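Please find one structure pasted underneath; my questions will follow.
A single protein chain has been omitted; all remaining protein chains appear in their positions.
And now, chain A:
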Amino acid sequence: MNALGTLPKPVATACPYCGVGCGVLMTADASGAITASGDPDHPANRGRLCVKGSALGETIGLEGRLLHPMIRSRSGTLERVSWDSALSATAEGLSRIARTHGPDAAAFYLSGQLLTEDYYAANKLMKGFVGTANVDTNSRLCMASSVAGHRRGFGSDTVPGTYEDLDEADLLVLVGSNAAWCHPILWQRMLATKQARGARIVVIDPRKTATSADADLMLAIRPGMDAALFSGLLVHLAETGALDRAYIDAHTTGLDQALARAREIAPTLAATAITCGLPEADVATLFAWFTANPRVVTLYSQGVNQSAQGTDKVSAILNCHLATGRIGRVGMGPFSLTGQPNAMGGREVGGLANMLAAHMGFSGTEIDRVGRFWGAPRMAEREGLKAIQMFDAVEAGSIKALWVMATNPAVSLPRADAVRRAMAGLDHFVVSENMLSNDTVNSGAHILLPAAAWGEKDGTVTNSERRISRQRPFLPLPGETRPDWWIIAEVAKRMGYGEAFDWPDVASIFREHAALSSFENRGSRDFDIGGFSHLSNSDYEVLAPVQWPVRTPTDLGDKRFFAEGGFFTPDARARFIAIDQPDLKAEPDPAFPYLLNTGRMRDHWHTMTRTGKAPTLGRHRVEPLLEIHPDDAAVEGLAAGDLAEVTSTHGKATLRVAVEPGQSRGSLFAPIHWNGETASHGRIGALVQPFTDPWSGQPEMKATPVSLTRVAPGLEGFILSHGAVDLPAGTVWARAAIDGGLGTVFAAPQGLDAPALARTLKPEGGSISEFEDAARGVYRAAIFDGERLVAVLFAALGGRPSWSWIETQFGAPELSPLARKALLSGRSPDGLADAGPTICACFAIGLTAIKAAIAHGACDVDAVGVALKAGTNCGSCRPEIKRVIETLNGQARTLA
């Protein structure tokens, strides 16, 4: 836990998880422990927080943190160096590679975790000074298709609506979104709208989820067919006279071509239903509701974006809203739910390789404009490589220098094993990180730069509704950690660009970013926060959450876009898009008969570098699951709790089987979170195919053909320990934070010498309490250092009990004899009377029962015997019973 003393008052900052962008108040209690609560003044959440946000206080400990710069030595070990050495080596490597092999041999891979100011600094360095647009971000995996769809339809990457529209809608259509788990606070707002307005909720998703559980209509669509459904809807709107001709004529172009294509894809309701694998009546219901309710918000997330046709899916949705003029007005519009706290900020600064900066692209005018603003010597002249191609280029050796900031591509990218290998071959591999160890660091990073973490950083983030919030530090910088913007600026200075990166503080970067957004803008670009170009440091400090555009310091107009047209295309008209025939890039075949869908669990986020620290969040799912339909499970001979090896052409994972009737047949689901630090065989990215959308470059992460094999789990069990425990190769394990340490679950298909493993956990002078039922393959051990429990090992053939009660005993200074026994029984002793020391051995009567009998009137030894039989066999306990009676009588007299 970071020492903080007492906070004078709660610090208002922004949550580091999803794109909802909730405000959180961080408060220290008298003991110095810091807890998170929802900020009642923040418009995104109005005081609410989801379970992840609520557990933020558990994630700020320094366990495993990278606290000083490190450089990998010739022997391969990471060694501590000074900041100056690390920064100089980073700068020297970048300069050398760019000089020798050209600027395009260098790349940055950034993150929606970075603050806008960090992002701005990195983007400026690469695109203006190194001279390459090889700056991409993990947002490529998240909402790049929404960006591309927006730009194609609107001429700009504009989210037209606001969260208030969710409160004012009559129909909420969620496409490819498990908002109940992934955007819980917005989901609560939607449920409130359902309560308050009687709004209906429709969920379109191949699998039933926590979100669909509360839906009025659930459409379990065939994977990849979302655009067919919305094509069918467009046709239906046209044929039922539901088009808004006035809006279409005044503000759009291209409807005829788009509609003609839609008719080819989904000519009739019946055809739509067949293509989408849905009951016709359900499709009819959706169409009827959509037609009848002007106030409709269509929300979409990764089920739409993470597709090789993600941009077309977005366009198919936008087409329907444009065709009905339902955009930019209260309670209606398309709404992209972003996954990361600052995906939107990254889009604003140009953190994507196909954007230059401040929502400008790579036209000559724009390159010139940005170049003049930056005073940049070497502007990138064309789009850079998007994430998948970027790592292909790393693999091919054409990118030789890579700087990864605040993300874990060795886990999250498709073909993650290949990515890991590719990075190992880099000439110059720099990672800015919070953690000393993760899959990316362990892919052979040459230079580790210790970055400040959430809670220590100062800057701004932008949420899904374009609301800029301040992220404020409430913790001191630990060790030698520094903010990302400072690290980038220091490297830029060492590369000879000191003047352009000489920011005294983070507010000056924000002002520069704001000034660029309004530079020669004059209404030509949606993103304009010129009103902040001269924001004072003190006003920046207290900046309240605000939606852009902020064109002037007093810009308080409606923040919605496009109700009256005004699109950011040359003719100011929106474009209807004639989309391609919906299709998956790869279909199942006999060798790989299932489609693997990937996504999030309720209580984890991304690759768990943060949520993995919180015991509260680890309890929901300890290990990675594979969800499968019961019929498919039966075909494969799998039962809930079995292990299954899932194989694609790219990689393998071994996961715990969860039989879920909510899965569609032929479709599997696995979570994205587990990685080399938290599971031995849970890297789902390793299986994912690299096919990308031609417009957005976003990979199709939700439909990879895979095969399944049952793995006999062999000996199974868990270990609770203070530190990570090394398990023999071949053991399938997963690890989660618990109170006071780590919980590791394991399965050893080839067996495991559990007693020997327990002995490796025993400290010098410690003792082991054991339980064995060897015939059943049961072995349990509690390992003590003196009186203190330091480790617990449970192993058995065929399943394992819960550790929930054991966890409560972990870290206790001393355990009662009953608790020690209960520990190995795996059961809480609550409700079991503690019999106390045995007095009558013949009839197993304890002191507790004897005292109770005396209290109930047994006045002598014989009376106790009548009541309990105690003392009526061998009689050796009679003197002791007599003493108990005398003692109690003595006490009674004293009390009287």
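Odds and ends about this structure:
By definition in this document, a residue touches a chain if its C-beta (ideal position, glycine included) is under 8 Å from a C-beta of that chain, and two chains touch if they have at least 3 such contacts; residues count from 1.
One rule holds in what follows: contacts and distances are computed from a predicted model.
Its record in UniProt calls the unshown chain "NAD(P)/FAD-dependent oxidoreductase", which is the match among "DNA polymerase V subunit UmuC", "ATP synthase subunit alpha", "Dipeptide ABC transporter permease DppC" or "NAD(P)/FAD-dependent oxidoreductase".
From the set A:Gln188, A:Thr649 or A:Ser825, the residue in touch with the chain omitted from the display is A:Ser825, counting the whole complex. Among the residues A:Thr285, A:Ser769 or A:Thr808, only A:Ser769 touches the chain that is left out of the figure. Looking at A:Arg96, A:Arg759 or A:Lys882, the residue that reaches the missing chain in the full complex is A:Lys882. Which of A:Phe362, A:Phe784 or A:Phe810 touches the hidden chain is settled by the complete complex: it is A:Phe784.
On the side of chain A, touch with the chain left out of the figure occurs at residues 767-776, 782, 784, 787, 817, 820-822, 824-827, 829, 831-833, 835, 838, 841-844, 846, 873-876, 878-879, 882.
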